[in-house]
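Below is one structure, written out as structure tokens, with a few remarks after it.
Removed from the display is one protein chain of the complex; every other protein chain stays in position.
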Amino acid sequence: MSREQKLLLLEIMQYSFALVETNLYLDTHPYDERALKLHNSYSQKYHELLSLYEAKYGPLRYTQMSGCPWAYINDPWPWEIDFDVI
Amino acid sequence: MNYDYYDRNKGMQLARAYVPFQRLNQVFEPKEALMKGTLFPELYMPYKGKGEDLNGGRYYE
Partner (left out) sequence: MWIYEKKLQYPVRVYSTNPALAQMIIEQFGGADGELSAGIRYLTQRWTMPTNQAKAILTDIGTEELAHWEIIGTIVWKLVKDATIDQIKGTPFEAHYVNHGKSPYPHDASGVPWTAAFINSKGDPIADLHENMAAEQKARATYEWLINVSDDPGVIDALRFLREREIVHFQRFGEALRIVQEELDRKKYY
């Protein structure tokens, strides 16, 4: 995996994680408007990054579109990635 | 909605456990949050690491 691809994936992982945190917080604080604003801003950024990544490198989810051949199966799979860019 | 609703005038009863509600304050940047394992500074309680005392229960910094 190229350094560029790894760095973009890492950024996606960072926003994805931020969303998990706001998700869990909102599950027990559903009326917290500040938290909702924060969650929504992370969501927007996350989807932008994801669209960028999937357009360039193929889908990360089975629901997305792909060129031929079906790029969802491409390596590396998540447990094969060496995150040496950190 | 005001979360104090859950605490105000309720009092605490015997034979019950109470964990205080977290109140959203500051957040780490996503990059730092992922490295630390939480978005919230008030929930960040890193392991001090093995000292001479190998008994558990000390998860404050």
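Which chain is which? They are A and B, in the order written, and residues in each are numbered from 1.
The rule we apply is simple: a contact is a pair of C-beta atoms (placed from the backbone, for glycine too) under 8 Å apart; a residue touches a chain by one contact, two chains touch by 3 or more.
All figures in this text were calculated on a predicted structure; none of them were measured in a lab.
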item: For subunit B, the residues touching the chain missing from this view; value: 6, 10, 16-19, 21-22, 34-38, 40, 43-47, 49-50, 54, 56-57, 59
item: Interface residues of subunit A (partner: the chain not displayed); value: 9-10, 12-13, 16-17, 20-21, 23-25, 27-30, 59-63, 72, 77-79, 81-84, 86
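Note that only the chains that are shown with their structure count from here on.
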item: Distance between chain centroids, defined by C-alpha means - subunit A, subunit B (Å); value: 26
item: Residue ranges of subunit B touching subunit A (in the complex, touch as defined); value: 1, 3, 21-22, 24, 27, 30-31, 33-34, 38-40
item: Subunit B-facing residues of subunit A, complex; value: 13-15, 17-18, 21-22, 25, 28-29, 31-32, 34-35, 38, 42
